[in-house]
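Heads up, one of the protein chains got dropped from this complex, but the rest are sitting where they should.
And now, chain A:
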């Protein structure tokens, strides 16, 4: 078996008077699709945020590609390990502002062609590129946010209930994108209650009360 892309050992997150995560240990193989389930408030999103370095664990170790997660430069790491929020917030004025951002932060020439291709991949029209973000529906916003993470293909995609609240058509479009990326060898860790995603996954981890309950 290939060396794990993630190795977590006794990872915990304590905040004043509360333990959000405790003794979390598991590994994720490259290209694996892992889902994380469990009741709301159990620590699923916290775990994803820890993997994304958006939250620093207070105990335990996380290895990414054989190196301590903490040793990576944060911006480089986050461009490889991309975190998608449950209720994303688009910024700026238009869809263009959002899709230009990944180019801008990498100091790469902005390619509208790549932007429109990305829009097409989630079944959004090219004309949407210059639409104000206030005109977009919830499903459209979620898809724009998703392709904002995918314009420069990451190595790991962390999905935090991104299909929750989407209509059936949008959900299917997002599922297709996810399945396609997984086929291309992208590692995915998704917090989800969605049956299609659960069925597509290689493994389900369950978190209850901040602890790993079942590893199937």
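Details
One rule holds in what follows: contacts are C-beta pairs under 8 Å (C-beta built on N, C-alpha and C of every residue); 3 or more make two chains touch, one makes a residue touch a chain; residues count from 1.
In this text, contacts and distances are computed from a predicted model.
Comparing "Gas vesicle protein", "Aspartate carbamoyltransferase", "Iron export ABC transporter permease subunit FetB" or "Putative tricarboxylic transport membrane protein" against the UniProt entry of the hidden chain yields the protein name "Iron export ABC transporter permease subunit FetB".
Summary of contacts with the chain left out: across A:46, A:82, A:142 or A:182, the touching residue is A:82. From the set A:67, A:104, A:153 or A:180, the residue in touch with the chain omitted from the display is A:104, counting the whole complex. In the full complex, chain A touches the hidden chain at residues 52-56, 74-79, 82-83, 85, 87-92, 101-102, 104-106, 145, 148-149.
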